[in-house]
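Yeah, one chain of the complex is gone here, protein chain that is, but the others are all in their spots.
The block that comes next holds chain A.
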Amino acid sequence: MATFVPFKTFLDTAFWREVNKKKLHDWKLDESPKEIYSQLSLYDTKGSECALSLSHDSFTSSSEASNGLSISGGLILYNTRESFKAAATTNSREELMELKATKIWDAVQSRSWLQNPQLLNTFFIIAFADLKKFHYIYKTCVPALIFPKEIQQEIVPLTAYNANESNLFTHHEKASSPVFLLSNVSNEILDLPQLENNNNPDEIIIVIADPCPVSSSAGWLVRNVLAAVAQLHPSWTYCNIISLRSAGSVGFKFSWVSSEGLQSGVPRSSGWEMHYSADLKKYFDPKIMMEESVDLNLKLIKWRLNPDLELERYSNLKVLILGAGTIGCNLARGIVPWGVRHISFVDNSTVSYSNPVRQSLSEFEDARLGRGKAETAVAALQRIFPSVQATAHRLTVPMPGHTIDEKEEEQLQKDIEKLEQLVKDHDVVFLALDSREARWLPTVLACKHRKMAISVAIGFDTYVIIRHGIGSRKDSVSDDSNSEAVPYSQLSCYFCSDVTAPGNSTSDRTLDQQCTVSRPGTSMIVSGLAVELLASVLQYPNPLETPASLDDNTTLLGAAPHQIRGFLNRFQQIHPIVKRFERCVACGDSIADQYQQNGWKFVRDVMNSPKRLEEVTGLDELQDSVDAIDIDFDDDESVVSN
């Protein structure tokens, strides 16, 4: 028995995108069949089915059909899953196929197929498209008449047909005819209608463009040609075929049991493919598309530049940004493209009219309506990237020197608890607050909970980034390495270089001394650098142990400086590495002990009297001892401080 290689539908994403568009804008609820076209390829040698390919251009009849073999068909798109299911039952499908088979049989009976052999080739697809979930189900049928009966095949070498394959191919291309004849007598190429006048099956070879990749069988389209030939010449019990393919045409002799006269009714047919479905939410749901694009972009970085890059260290990272001002906003904009999805903002103030032009996450309306800075930043981030998980916390960070009275103590206790919880719940804390003293408590808390803390601060035309040492000094492993790298646990914090405690820095200052006045580019520069410092640190085998080093082999992304200090007046930048100060007023051991013992009460005391910090750390004694040193200066010698 001869077997014929069936079709398998190959759709692409662009096909479904066209379906989405047409369904929404043109077809709407119209369920009538829509004409579609498939470009068949005579070039495939892979696979075990003939490929019925559909793409975005399948909805317009190709004026360029001369490039190959195109067949037309219909798409029936049902409005509901139920009506699709009803159409997909065995009975409905048989009926539908019979309808199409009747049309083909009409072309056979009327002999119109000789003028237009394309009438023998058709296909149709029943489908349902859920345009909310972008889920598709479909089933394709390429009807083939089961006639004549009991077809046998014999493969015949092309030489036996005296065929010049490349002539045949050229003819097919030029005339764009899917079926034509080759005279076995004159060896000439003949047009298909001449088959009518030919009564000897040995004198003629029927050439059929065949998208079949399997060399031992003929493709599905050959069946209807055999049916048409058998009906045209009822006396024939065999015919010669060349199945024309790019990778090597195949000669066949097909024979069958004589049909003993004309077939009267429409023969039975077959041709339904399997049931398929596709879930394309990832490619059509705009939110998910954006997520996928953001991720793919990062994957491309990984693939192109650094195969070992650990991207999940960004996507799993929880970042706490203290201060949703210029720096906080820009930090967020910088870490989101790295794949960071979890961001929490803490701020206690509202957007003012001077903010939107500097802050990349607020607008005029936010200022006009007096919206909270943290809330505004979250809303903007979610508009920019709906998949981001951002939360806003309106909270005043308790600050040394900002005295409070007794009735505020309850609130203070709550604020400290909340801040401590936030620090605990995140992996990285950015200190982007606008005053020195506001960074004090977060530094203490980050130390206590062994979190990465990065201070980012700007002056008018200067900036500084410091990644604080992790945990307490006691954690640090003995410094036995001879390299210049300093272990993470031994790095200084924002306060280590200070010999006085942070006080209320804004109270006695004129406006230009407050750091909110700065060259506008400064915040973008410093935020970008801070983001990339974090990005580098996260690529160290264990990020919590990333030493400070300017060696560009420190992490996968290069160096991991401790501090970055920039001076825009000279466009200069330095990268000092500074060790921790044991008597530091923020990360010093005695501060940690005090906070451990007295908790919020210690914070309260410090707020009311910053001198308390100097007492605890012994800085006051140090100060006194420095003051006690008596240095004699010559009168004409000037002292330059640096």
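Just so we're on the same page, contacts are C-beta pairs under 8 Å (C-beta built on N, C-alpha and C of every residue); 3 or more make two chains touch, one makes a residue touch a chain; residues count from 1.
As a working rule, contacts and distances are computed from a predicted model.
Enquirer: Which protein name, taken from UniProt, belongs to the chain you can't see among "Ubiquitin-like-conjugating enzyme ATG10", "Exosome complex component RRP40", "Small ribosomal subunit protein mS26" or "Trafficking protein particle complex subunit 2/Sedlin"?
Expert: For the chain missing from the view, the UniProt record says "Ubiquitin-like-conjugating enzyme ATG10".
Enquirer: Which candidate, A:Asp57, A:Glu94, A:Asp427 or A:Asp589, sits in contact with the chain we can't see?
Expert: Considering the complete complex, A:Asp57 is the one touching the chain left out.
Enquirer: If the hidden chain were put back, which of A:Phe15, A:Tyr314 or A:Trp338 would touch it?
Expert: Candidates A:Phe15, A:Tyr314 or A:Trp338; residue touching the omitted chain: A:Phe15.
Enquirer: Out of A:Pro307, A:Pro520 or A:Pro541, point to the residue that touches the absent chain in the complete complex.
Expert: A:Pro307
Enquirer: Among A:Leu296, A:Leu369, A:Val517 or A:Ile574, exactly one should touch the missing chain; which is it?
Expert: In the complete complex, the chain left out is touched by residue A:Leu296.
Enquirer: Residues on chain A that touch the omitted chain in the whole complex?
Expert: These residues touch the chain not displayed: 8-17, 39, 41-44, 46-47, 51, 53, 55-57, 64, 67-68, 136, 169, 173, 213, 246-247, 276-280, 283, 289, 293, 296-297, 299-300, 303-304, 307.
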